[in-house]
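Shown here: the complex without one of its protein chains, the others still in place.
For chain A:
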């Protein structure tokens, strides 16, 4: 199946290289930050679902989730192309 990739990217085979050349250090950092943030949001959401309302860690998890959601909004505001 790997061989099919040779047929695949006639139009976009050079995109990755072009991207790598054009991608600035700050853009790469933001890209990695966005990935980490998405992971954090997903894990906090899952954690809150798993923890009982009366569990002592519940309030802390909820607070961390609120902070993560706020950070997501700040990141969204930082990127003028982002609508939400």
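Basically, contacts are C-beta pairs under 8 Å (C-beta built on N, C-alpha and C of every residue); 3 or more make two chains touch, one makes a residue touch a chain; residues count from 1.
The rule is short, and it goes like this: contacts and distances are computed from a predicted model.
S.K.: Missing chain's UniProt protein name, "Cytochrome b/b6 domain-containing protein", "NADH-quinone oxidoreductase subunit I", "Response regulator" or "ABC transporter permease"?
M.R.: Hidden chain identified via UniProt as "Response regulator".
S.K.: Considering the whole complex, not just the chains shown, which residues of chain A touch the missing one?
M.R.: 1-2, 4-5, 8-13, 15-16, 19, 22-24, 26-27, 30-43, 45-46, 49, 69, 72, 75-76, 79, 81-82, 84
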